[in-house]
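Of the protein chains in this complex, all but one are displayed in their positions.
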Amino acid sequence: MISTLSFVSVSDLVIGLSLGSRLFLIAVGLSLIFGVLGVLNFAHGALYMIGAYLALAFTTQVIDNFWIGVVAGAIGVGVIGVLIEVGTIRPLYDRVEADLDQLIVTFGFVLVIHEVVRFVWGSQPYSTPAPDALAFSVSVSGSTFSAYRLFVIVAALVVMAALWLFIRRTYFGALVRGTSSDREMASMLGVDVPRLYTGVFFLGSFLAGLGGALSAPLQSTSPALGEQVIIDAFIIVVIGGLGSMFGAFVGAMFVGLMQAIGPSFIAAGHIAIPFLAMVLVLLVRPEGLFGGLGE
Amino acid sequence: MSTHDDSVTSRIGEFTRDAVRNGWTRERCVVLLSLGLLLFGVVAPSFQIYLFTEFLIIALFALAFNLLYGYTGLLSFGHAMFLAGGSYGLAIFLQESEPYVSNVVGAGPAPLVSWVLGAVFAVSLVIAMAVPIGWLSVRLEEIYFALITLAFGMLVYSVIIQNPQGLTAGSDGINVLLGVTEIGGAEFRLGDRQIYYYLTLGIVGASTYGIWRIVNSPFGTICKSIRESPERAAALGVDVRFHRWMTFIVSAAFVGIAGVLIAGLSNVASPYHAHWSESATAVVATVIGGATYFAGPIIGAFVYLYARWGISRYPALEAHWEFFMGVLIILVVLYFKVGAAGGLYMLRTWLLDVQAAYRRGGANAAVGFVRESATNKLRRDSDASESDTGGVER
Amino acid sequence: MVLQTDGLTRQFGQLTAVDGVSLEIDDEEVTSIIGPNGAGKTTFYNLLTGVLEPTSGAIRLRSDGELREITDDPPHEVARRGLSRSYQITNVFEGLTVRENLRVARIAREGRTLDFRSRAGSNEAANEQIDWLLELTNLAEYADTECDELSHGEKRKVEIALALAIEPTVFLLDEPTAGMNPTETRKIVSLIHRLNDEIDATFVVTEHDMDVVTDISDRIVVLADGAVLAEGEPAEVLADERVTEAYLGSEAL
Amino acid sequence: LGGGDDTISLGALYIFSGFGSLYGEEAERGYELAVEEINNDGGIDGQDVEIISRDTEGDPNAGIRQMTSLIEEENVDGLFGLDSSSVAQSIAPQVQEYQMPLMATHAATPFLTSPEGEHDNSVGNEWVFRNSNSLSHDMYGAAQVAATLELDEWATIGPDYAFGYETWDYFQAYCEGIGVDTAFTEEQFPALEESDYSPYISSILDAEPDGVITPLWGSDLTTFLGQAEQSGWFDEIEYTLFSVGMGTDLPADGSPLPEGELASTRYDPFEPDTEENNEFRETYVEEYDTLPTYNAEGAYRAVYLYRNAIEEAGTNADEIRSTFEESEHTGPVGEYAFAPETNQATVPAIWGEVSYDDEYESNVLDSLEVSDPSPEEMQQALEDAGSDLPTGV
């Protein structure tokens, strides 16, 4: 079913960017952790979900303040990430098949986190109200959007900029790429590898939590929240280039826009579109659009 | 069997005594194991036969997956697409052509003949899928290979869900019922619990032997060399991409066989079989079993399936089974460096050492050995870094 | 003539790593390619073996009696046509035993890579060949040791054994004795002599050990900045002023 | 483990993990309440009843393994449950072979109660019963509602799996069959677990239909509602029909359906206004602090169906089955029986207007007056529409 379009409408654009912004917040942490540890963190989606639940809890159950919920979600999830890293990822670094062992451990955590959340909050979906200051609608060329949706786009841009500055400033990129390619040599040059890894895991998890918390008012919060999103995040990270922060941004916006425009072109096949894009990118440029370029 | 019962039992006794006396040779283990497996179909409770059949199928799935991962170094995260290919191949064939088969060979043998033809069709279908998908995928390596196979897997999944030409019945899946076969007055149901067990045992056994031969053949040696260093292999004259492609196809074909079997066992070809989480089953089973051992995936499949079953028997655990499975997976990965198979292997070596100590100096020596090795182990565990790679029987 | 390059050039961005090299390698000759670090020696090998594509120029190799162009052939085909190499930076199958390493080479050599049916290691002729190679390279003691448990120098020997195992017409050895102790180095030198004498093998060797170079070479080619700086009889080349300055330093005769 | 001699054991098959786990949780509340009541009341003929529940994971393969284990290892006297239609469809032929009664309490596909052979997908047989109403009932009701609304164009947005598609197919067929004069325009089927419906919402808004029917459920529905609200959906679409919108999830949620919209449910805690229903509702609210959902009620009622059958006929499977078939039954939903041939309970769908109840802090329905269709009328409607779909009633 093809509807006639004047290419991309403003509303598609706004929707696509907001979709992309949320995806970026998830994908960037995933990409960061992959870039350093070489591990695709399957639990990343589950961490994102915890972020959403923490925001929910602070907004509706504990103190009725969304912003505190966002901070708590991000930091709380960061701390959980640290516990996971120190307890179960770190002991595996010296394994022969470390990557896969770590991947499987994170897979185990998906199950565990899922059940713990279900135990605490049950399976029913919750919705988190948007903060009062942003609880109004904006009309853009005939389509209505919530102000909060636009805020999330801004938030993603701010996060992107902050990360960019951080990485530039701290020589973090080289540190991370060097360490991930040869951990032993890095430690012989004075890199405290465990601390670096834990730090990165904190940052990655922090971003997942932040993404989850910021997304909470846009969608329902339920234990299955992270499952679908993690696959989207994988796609984005691949399209953008594993380990590339800028790539994650471009990839997320790309997938977001495609998901926004897709339904008007093809009645079904929304699962297929991003995957097809991923196959194409992999075949044409395996390292992703921005992979291998350095940061 | 009944008439030779005595001699069989006495021979089993002989074997056991021999085995204890002379240690376990591979041949003897295999013979004993086969006997055990054959007996299992007769003596085990019906549900256990079901579960064991499922285990055999998952073991084949993981084993075929590991041909690509453990031996060639390519981690596929979409191998479930071939499982689905096998089960849908059979299901669609049975659905579309059972009446024709019945016309040709008569109603009696039709179910069996259809099944055989369906299985052949299904595996051909899987190969037909694997040829182009493999050709594209082996262009990539490492994580990129994992991701492109994941993508292909999910594409297959979404195709199945979309119900093209009404062939796949969308998300409902297709029921697969193996009817009653009648040949020369004898009647049997292929789907009968025991018959299906022996059928699966035969096919999985033959496939396992086939895979074992493959990994120990020149072809398998080349696979291993590619895993270790593709550039070097190429410099010696190995067409690396082509070889990976062939391995991909062979691996897929065996997964296809597992797909045919799983459809017959659970009586359904469902889109679930193509989902990435099903691919993850093979990965998880292989990792917890130990990818570096031939038997690793088999042991991993066993642990995975029986742990799940064990949990389901306790309502308190079943209510939160994901939690316990998750914890189990984490613990196995953390505490078994080279998987459960590696653990078993070390246990075996250790037992043989104990036995040797016993033979040398009687019970005291054996106890002494046990004590010493325990303290040694503790000491070694406290060493900061130790690069014990394990991996004996790649 | 078994191997010929014609204006072979390779650029990496601005840098011309190999710059219009035209060489002819004669049968049964041992040619040494020397030159400062970064002169383009390894790159030259990578071009010959198909790992890198030349920016321009052609490569021809004699196989089955006639000179054929192999410029665009992928590495595995080049190897099958009879050009074998060792790596400067050790590149062996770490997780396999030394014997298995050599078996890989034999299987490739015999074109049995798609043999699913026989048992690896059941081919008696191949086994003998492998044993012979193990003796030859002094590795028999480590035959069943996995390579990742070998020391650096030991691995270097596996590196050479692998290059030998596929019975090529031309051997390209990239710093074969680097990291070896003097005895081993002498053994490699006599090995090259022996193979050169016995089976008339052709060698192209890069080395920084001048004792080795003077010992084995029939001819020396000096590369500098990707181009041929000097070429000819060892004594003549090593006496060359430019060579001393660019490369030899205090090692000059 | 297992059903000993002094207990009656029933096997419950629900989804307890993943996306659909809310169904399992709700069902568990329902059957546990029933078990508690029955056992406090002296059990079944003096024997305690015990429920052994297993997770189908929404996967036919896992579902069949669990079913087999329940029958062979736990020796249950009967089975009930099933949320996912695909699991139900693959289990149905199996229970027939085992001669084990199965009381489906939720899975809604009409094919489950359409006798095998009637349609390619039909899997109904004499061992499979369903005590809840099916999608077919629901859509007949929806068509009746559509007839009273007299809108020009209808569209749908539903989940991308059989349930979403069947809903739309039956809705169109019944509308045509009962002579609703309307056009069917836009259809959107976003994937399960979609996190942002905005693109689909805007596609539908662009098509400007007058009414939309949506079978979204669970957290998908919650997500959709929030996003639809923000896009001005409820200003632009005249009527949105939330098929089974009064489902498992909404009573517990802070973002209820907008008041004044139309929704259906398989069970209404306030209808019928009988003593049995009121008592069930109040006990339930007391126990769990929320109104019972249809999944809770279905599971609750399934346990009572077994209790009554076993008290009457003992634990012989065939006897249990015929008791189901023959008797009139009653429960919170009122009086009903299982239709011959299909074994589908005669419980009609309930459509109503959504309002909010402060006392229960939940949405409730003000029922619309639509007539209960007879199986024949439904059959006739499908035939008139020229559809080959079975009614499953």
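So that you can tell them apart, the chains are marked A, B, C and D in the order they are listed, and the count of residues begins at 1 in each.
Following the convention adopted for this analysis, contacts are C-beta pairs under 8 Å (C-beta built on N, C-alpha and C of every residue); 3 or more make two chains touch, one makes a residue touch a chain.
Definition applied: contacts and distances are computed from a predicted model.
**Q** Could you tell me which of "Dehydrogenase", "NADH-quinone oxidoreductase subunit NuoK", "Sodium ion-translocating decarboxylase, beta subunit" or "ABC transporter" is the UniProt name of the chain missing from the displayed complex?
**A** When "Dehydrogenase", "NADH-quinone oxidoreductase subunit NuoK", "Sodium ion-translocating decarboxylase, beta subunit" or "ABC transporter" are compared with UniProt, the left-out chain turns out to be "ABC transporter".
**Q** For the chain left out of this view, which of A:68, A:147 or A:191 touches it?
**A** A:191
**Q** Of the residues C:73, C:94 or C:154, which one touches the chain left out of the display?
**A** That would be C:154, which touches the missing chain.
**Q** Touching residues of subunit A against the unshown chain: what are they?
**A** That gives, for subunit A, the contact residues 171, 174-175, 177-178, 181-182, 184-193, 292, 294.
**Q** Which subunit C residues touch the hidden chain?
**A** 12, 34-39, 41-43, 88-90, 149-154, 156, 175, 178-186, 208, 210-211, 246-251
One rule holds in what follows: only the chains that are shown with their structure count from here on.
**Q** Taking each chain's centre as the mean of its CA atoms, which one is most distant from subunit C?
**A** Centroid comparison gives D as the farthest chain from subunit C.
**Q** Using mean Cα positions, find the chain sitting nearest the overall protein centre.
**A** Checking distances from each chain centre to the full centroid gives B.
**Q** What whole-number Å value describes the gap between the mean CA coordinates of subunit A and subunit B?
**A** One centre to the other, that is 34 Å.
**Q** Measure off the straight-line distance from the CA centroid of subunit B to the CA centroid of subunit C, and report it in whole Å.
**A** About 43 Å separates the centre of subunit B from that of subunit C.
**Q** Among all residues of subunit A, which ones touch two or more of the remaining chains?
**A** Only 114, 118, 268, 271 qualify.
**Q** Residues of subunit D touching 2+ other chains?
**A** 17, 160
**Q** Under the touch definition given earlier, write down the residues of subunit B that touch subunit C in their complex.
**A** So the residues of subunit B in touch with subunit C come to 213-214, 216-222, 224-225, 227-229, 231-240, 243, 246, 250, 389, 391, 394.
**Q** Could you please specify the touching residues of subunit B with respect to subunit A in the complex?
**A** 75, 136, 139-140, 143-144, 146-148, 150-152, 154-155, 157-159, 161-162, 276, 280, 283-284, 287-288, 291-292, 320, 322-323, 325-330, 333-334, 337-338, 385-387, 389-391
**Q** For the complex, which residues does subunit C have touching subunit B?
**A** Counting only subunit C, the residues touching subunit B are 49, 51, 74-77, 79-80, 84-85, 87, 91-96, 100-101, 103-105, 107-109, 112-120, 146, 148, 162, 165-166.
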